[in-house]
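Yeah, one chain of the complex is gone here, protein chain that is, but the others are all in their spots.
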Amino acid sequence: MSSNHNHGIHHATYQSIDEEVAPGLHKQLHRQHVRGTLYVWALLTVGGILAGLYLTPILMPHMNSPEGRAAIETVKVFTVAAAPVAALVCAVAIYSLINSRHRSHLDSPPVDGPPLRGNALASGSWLVVSTLLVVFLLFWGLTEWASQQVVHADALQVNVTGQQWLWTYSYPAQTVILPGGKTLTVPKAVDATTLDLPINVPVQFNVTSKDVTHGFWPTQLGIQGDANPGVNDVLRTTPDHLGKFQVRCSQICGLYHAYMYTQASVIPDSAFTAWIAQGDAGRVLTSAKITGGVR
Amino acid sequence: MTTTQERRLEDTVLGSAAGRFYRHQNFGTGLLGGVGLGFLLWLLGEYTVNNNPNYGTDMVVTLTMLGWVIGFNLGVGTFNAVLHWILGHDQTKEDELYAAGVGQGKSRYWKYCTDHKVVGTQYLILVFVLFFIGGTLAMMIRTQLLTPNSSFLSPQTYNAIVSIHGMTMIIATIIMVSGPFANFIMPIMIGAKDMAFPRLNAMSIWVIVSAVPPLMATFFVGGVNAGWTTYAPLSVQDGPAMVCFAFTIITFVVSVTVAGINTLITVLTMRAPGMTFSRMPVFVWASVIGGALGLYAMPAFLLDMTMMVSDHATGTSFFVSAQGGSGWLWENVFWIMGHPEVYVILIPPVGALMEVFSTFSRKPMFAYKMIIGAMIGIAGLSIMVWAHHMFTTGWAPDLAGPFMLTTELISIPTGIIFLCAIGTMWRGSNWVRLPMYFGFLFIWNFIVGGVTGIYLSDVPADDYFHGNMFVTAHFHYTLLGGAMIAATAGLCYWFPKVTGRMLDEKTGRAAFWLIAIGFQVTYLAQFYEGFKGMPRRVANYDPIFAPENVVSSIGAYVLMAGWIVLLYALVSSWRSGSIAPANPWSAKSLEWQTLTPVPLENFLEDVTVVNDAYGYGERAELQVHAVFGSTSDAHHGEGH
Amino acid sequence: MRRLLGAGGAVLLGAAVIALVGVGFSAQAYSSPRGVQKATSLGTDMTCGKALPHVTLSFATYADASGTNDVGQQVHPGGNPSWPSYGPTNIFQAPAHACVTMHITQYDSGGSLNNPVFAKVQGTIGDTESVVSSGNSVSGCDGTSPLTYDGTPISAIQPCDAGHTFSLRGLPGIAPGFFVNVPLPLAGNAAGDNVGDLNSDAHQTVTFSFIAGPKGTYAWNCEYPCGLSVAGFGAVMGAYGYMSGYLHVV
Partner (left out) sequence: MSATQEHDVTHEGGHHDTPEQRDRKELSALVLFIAGDAIFLILEILAWFYLRALDTQNGWRFSKATPANPATSGSNNPHTIVHEVAKVAPGWTIVIAALALIAGLAAWWAEGNARKGVAHAPILAAALVVALAGIGAQVYQFQILPFSTTDGTYASMFEFFMGSVLAHLFLVVVVLLGVWNRARKGMYNEVWYQIRLARVWTLWVAISGIFLAVTAIFFA
């Protein structure tokens, strides 16, 4: 038998093995270890919660619709909910690193760790907590999602056509009865290459494509849907804040995918009516004017 | 093993029909065969089918690629055994020994070699090559994105690079652990003498090798425009590059299927006595689960890609809506493959990492049964979550709820992986060597990847984040920061066993810090881009995204520098590192109990397993994983 | 120290490889071998409705990119002979905020647009273009025979009479909302016919003016389905440099 054929090595067993033969939870979690870990955990949890609450709105753009704000809220809530669990994992890892019994990096540790092969209480509570978290996340997600499925009886129809590599919009002739009883009339169909939406008017986008799949993503409306050739994809929202943003293509669509964007704006409904009344001649683009553009 | 015995073997081999052609087949003859047959079929195509304006070029490219793949495998020797079997000329013992590489020195690494350790090493080299190609492409992407309206690459070249970066990395990560380590280490871990089907094993590597050139050929026939997901109908609209791309995948599917079957049968039928399922190391379980999941996922990939070739070369219309097709068919079938595939990538590295945690914390695996259950649970759930990639496609919006449910459920078994990792570390005698460094990095990265994954699983949030850089950052955190870092931990762990040399730890740690810091900078910046609303896969962008793109690019350069330093450490240690002892980590699993370098058929004596491989800190009788020799106590403790 | 040197060397080597590959790729990129066409200055005048520096650019669309069937003019050296192309180059340059007049000579045949929106002239001065026909004998799709224009400003063509379009857009963050779309009516040449010979071939000369935006790179492409495959946007349409390019505003 060759000398480096060293199967059957006996490593030193854990020093206080007799205490650990039938370990209860309180013995596995030695008090000083628990305290150290708890400090790290608390610190990280607070950090995570604060980041979730205060960083998210800074990181994400201002949203022009309830759907958009729901996205921000979701990130906020999920970060806060996940923070304690993520912090616990980090805390144990960091504590294990700091409190490593073995300082020499060159040789194998002289003493093995305690042979903890699992603990029903720890595993069980981990399972219960993570299941409860998932149930909460699911409940939150489904509630938010369901609240976005409200179909307004009357909505401004906007036909969105994606093609390589431009979005075009057409407003068919229609009369929309607004929630307050007022009406909004598009007397004659209007084609446009920018997207202009009246504020507080429910909008229904009918999204389709002439060629390949595009991703219709009016960024700050918090909705998104693919433009599939031969299919009509319906998206609904009600923009409730004035402002400008971009419609970007979110699905790679070939050569000029990067340039497939549209300037879009939410404008007062009087401005919208005035613009639409010019009919097709009103292709003079509102958004371009708002931005002090080139025309 | 330069013994009389070996010399005797060499004599036997060389004394038999050594001059036969198939003994001389190697990578070179493979190239010759592939190029030759490819050229022949190209000529044939040019003079027969290249008259259709719509499909002619695609038909020619299809024929050429077919010629390359078949020719290469003919040349390298993939079909030898089948042909011999059909002819009724079974290989002699000498032939089989020759095929296992006996007495051929380093040249066996260039051959159709049936020794699982040679195949594992070949896989390792291939993975390095693929990562280097993919990494170079990534650097070009980041260079293009340094400035908003960069003119470093044309939009067409940019799209081509994005697509091939993606697919190269996907292929490389699928095989990065199941290739090298499930082939080299896993059979030793279960006390087997080889894989169940050594010739299929060799086939799996050489078929993948033949799949790589078509992928790179896409650059020369117009490039793939459609990203690695190659969504139809854009990919139908693409030029013949898409045919090359599809051929890569079809070939790759053959390899993964064969390798998956091989892994499963090996573990099912070739375990050493006493190696019960409950004593199997976690890495073995992970390989089995990864292989089984691959077996489920790959047929879907095959279906999608054959349909794609058919649309290109024969004018069928599976994905062309004007003639009744649908891009949704592509998307569904693609993600039926695609989501399980993510876990085909992830599970084996996680298994490897668990071995690292247990060995370097000097503690038994915490909650062993739970982690096996968790991996099986992840695999089971992963086949029911595919449509979360399609929340915004307009396909079946009513199914958003159920798919949100299954997707979020997957975080429960994923959480158990964390529990087992920290449970194993808790109060351990943590021995912080290089594999452990990467282990800690994995924990942090995978937390970030996991939490951001929860945002994406939620439909209202996904309506903002889908298709933007947030998704890019998320899956790089899970697949690069998670799976690939875990695989790196595994590589540093098994490096002494595979190469017989110790890995230079100082250079390795320098690489680690570059990788760790570069990675965070790169992808945290990309998260910020995503929050702000920058779409994915764009060659140019709004200047409002400029600062974070500069940061991300600089991070990416640091990250790449880190990988290159690590590669340097690996290569220089492999060439001239200090000789590794058989068991440098004092680990208990079987691969460390045999010689380094590992002899042909792995063990010099019969192996009997008596306990699991995690008896750290246990009573003496529980510390023994296996005994060697015909009687269980005869060699117990020998060698001390 | 030796280790550090080695690692440093490896980094340098890797960077060199990356740079080399990058250079290789970018050789076929933006910096078109066909060069950049700079606009010719015409002084300052009122063409765009107010006193602005006036510049002009002239280019053409050809049915045959490589010019192999042509009188010798190669508009896209090494290009695919069955592909149409803009020429002599696809990259143009004009000063910022100037009045730009473009003359595009259309030598190619055509058909129907995928989307009739692109048959309307948009974003030019007066939302019009003027077309002058020469030697055209082909019929328009509404029965006009032959399809000829006399230079009167028009705001649209029949969507089924299109040869190509010149559709120019600003990039995000530079000139949001900037959009110029000019349909080029078809000429009577069959694809692959000898084209590009100004004297004898049928062609339509389209003239229009617009005010250039602020400094930056603007992208243009053709919206007529002149490629193969899905929606006529494969092949040439997916290949950069034929029916797509840039306008550098400096």
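Labels A, B and C are assigned to the chains in the order they are written; within every chain, residues are numbered from 1.
By definition in this document, contacts are C-beta pairs under 8 Å (C-beta built on N, C-alpha and C of every residue); 3 or more make two chains touch, one makes a residue touch a chain.
It should be emphasised that the depicted structure is a prediction, and the values quoted were computed from it without experimental measurement.
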Residue in contact with the excluded chain [from C:T165, C:S229 or C:S244]: C:S229
Residue among B:T257, B:T406 or B:N540 that touches the chain left out of view: B:T257
Touching the absent chain when the full complex is considered, from B:P299, B:G377, B:G401 or B:P581: B:P299
Among B:V129, B:L329 or B:L405, the residue in touch with the chain that has been omitted: B:L329
Residues belonging to chain A that touch the chain removed from view: 1-2, 230-231
Positions on chain B where the hidden chain makes contact: 1, 3-5, 9, 12, 54, 82, 85-88, 93, 96-97, 99-100, 114-116, 192-198, 257, 260-262, 264-265, 268-270, 295-296, 298-300, 302-303, 306-307, 310, 314-318, 320-326, 328-329, 332-333, 336, 595, 599-601, 604-605
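Everything that follows uses one rule, which is that only the chains that are shown with their structure count from here on.
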Taking each chain's C-alpha mean as its centre, the one farthest from chain C: B
Chain B-chain C separation of Cα centroids, rounded to whole Å: 44
Chain centre separation (chain A, chain B; CA means) in Å: 29
Chain C, residues touching no fewer than two other chains: 171-172, 230-231, 233, 238-240
Multi-chain contact residues (two or more partners), chain A: 211-212, 229, 246, 248, 254-256, 259, 261
Touch list for chain A against partner chain C, complex: 161, 163-166, 168, 170, 191, 193-194, 210-212, 229, 246, 248, 254-256, 259, 261, 263, 283, 285, 287-288, 291, 293-295
Footprint of chain B on chain C - complex, ascending: 3, 6-7, 10-11, 13-14, 17-18, 21-22, 25-26, 28-31, 82, 171-174, 216-217, 228-231, 233-235, 238-241
Residues on chain A engaged by chain B in the complex (per definition of touch): 1-11, 13-14, 17, 28, 30, 33, 59-61, 67-68, 70-71, 74-75, 78-79, 82, 85-86, 88-90, 92-93, 96-97, 99-102, 105, 108-109, 111-119, 122-123, 126-127, 130-131, 133-134, 137-138, 140-142, 144-145, 148, 207, 211-213, 215, 217, 219-220, 222-226, 228-231, 233, 246, 248-259, 261
